[in-house]
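The complex appears here minus one protein chain, its other protein chains still in place.
Coming up: chain A.
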Amino acid sequence: MFDFLVSALTFASLYGLMALGLNLQAGYGGLLNFGHIAFAGLGAYGTGIAVQAGYSPWLGMAFGVLLAMGLGGCVARLGRKLASDYWGIATLAIAEILRVVATNEGWLTGGAQGIGAIPTLFDGVAFLLMMLALLGIATLLCQRLADGRFGRALRLMREEPQLAACMGYDLTSLKSRAIMASAALTAIAGSLYAHFMSYVGPDYLLASETFLLWTMLMIGGLGNLRGVLLGVFLVQAAYSLVPFAKDYLGFDSDLAGALRLGLIGAILLACLMWRSEGLIPEKVRKIA
């Protein structure tokens, strides 16, 4: 029971980091990134490939972060001429391409089997404590970024791009900086995910993972850090509680899997209908 709780919380904080990353783009920048998981995937594969080749895991993490930031820069520039919804579809496609590459380039990525035997860094509780500390630091940094001059420019671009341009903001550069910052954070989370599971495989890059992150943001509240963390917690709790209910009520695993998704879908639907801005909506920031 204790182990279960530790692992559930660790998962929650891993997803928390990724959700904070997505919130930087989607919450503050209004960027509809539907391929966000690609950044986590690059972090995870960077780590896996480096470890497999005998390098230190930290080097692997740095490698993954650089790859993700590079991809982020490219994706931002790619979107320059696209309307935001088409850009979102392009990001989805890019993440899918990466997943197909990861599945097929077996010499590099281990193909469908993935790469195993990645060291776990710390065990159980120690890893959780590290994750919680990281999540706390990341939250503080995101808060600072969002309320500060960079976040202000980003939030203005999200709501009134024309006004932002006529103040002299370079929107392409703002976008690419937001995406790259988000990519770095998410790649770190992806790398730690690989360590925690001591494995990386193409399933990490499934589009459903991105949509899970989007669900967390939409339930909790885009553009509000407390909302984001609440969303992560609720979705992760729903995920973890269903197996309990399964044992307790005695239905089979297939049904449990379906119930999990159904429950999250129901929460999302309820939020969209009654709290369209999420449980804790973004507020106007006070300037004393």
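Going forward, a residue touches a chain if its C-beta (ideal position, glycine included) is under 8 Å from a C-beta of that chain, and two chains touch if they have at least 3 such contacts; residues count from 1.
One rule holds for everything that comes next: contacts and distances are computed from a predicted model.
One subunit of the complex is not drawn; among "ABC transporter ATP-binding protein", "NADH-quinone oxidoreductase subunit I", "DNA mismatch repair protein MutL" or "Sarcosine oxidase, subunit beta", its UniProt record names it "ABC transporter ATP-binding protein". Annotation: of A:Ala165, A:Met197 or A:Ala256, A:Ala165 touches the absent chain (contact as defined above). Residue A:Gly223 is the one among A:Pro57, A:Gly79, A:Gly201 or A:Gly223 that touches the chain missing from this view.
Contact between chain A and the absent chain runs through residues 141, 144-145, 148-153, 155-156, 158-160, 162-171, 177, 181, 223, 282-287.
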